[in-house]
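Questions regarding the structure given below will be posed in turn.
Here the complex is missing one protein chain, while the rest keep their positions.
On to chain A.
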Amino acid sequence: MALEQSFVGREYPPESVYEVGREKIREFAEAIGDPRPEYLDVEAAKALGYADVVAPPTFTTIVNLASINRIVNDPELGLDYSRMVHGDQSFTHHSPVVAGDRLAVTTVVESISRRAGNDFITLKAEIRTDAGEPRVTTRALLVVRDAEEGQA
């Protein structure tokens, strides 16, 4: 089923603020098996010039995914979540995300297209502190696999 084309250009302002916690950074770093001390130890992070423990490069997937889910679960978009897979993802870091940051996400639907029975939607998220400092720009391409095609 084609996605609702009128979603292109829609902007979703921040719905809430996500406060980055030291223990959440630790939990994420351990889940990806990345033991760098600047993720775990405040003194090690400060020695490298960070204000507090710093988040691993893909940590903002947490808020990015929440912003994606908000859009793809909108029934008007017509997206079958059970057939959705992540096509690609990028993170452009403007400044380091550190514990104590209060993040707000603005998401834009950049494009919607359909090729060979699969639907594609690109979402761009601007992740800033609630004081407006840019932290990370993310871009996600989501693919909704053709339901008619049978087994993948």
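To be clear about the criterion, a residue touches a chain if its C-beta (ideal position, glycine included) is under 8 Å from a C-beta of that chain, and two chains touch if they have at least 3 such contacts; residues count from 1.
Keep this in mind: contacts and distances are computed from a predicted model.
Novice: Under which of the names "Xanthine dehydrogenase YagS FAD-binding subunit", "ABC transporter related protein", "Polar amino acid transport system permease protein" or "MaoC like domain-containing protein" is the non-displayed chain listed in UniProt?
Specialist: In UniProt, the chain excluded from the picture bears the name "MaoC like domain-containing protein".
Novice: Residues of chain A in contact with the chain that isn't shown?
Specialist: Residues 24, 27-28, 30-34, 36, 56-58, 61-62, 65-66, 82-83, 85-93, 96, 139, 145, 150-152 of chain A touch the chain that is not shown.
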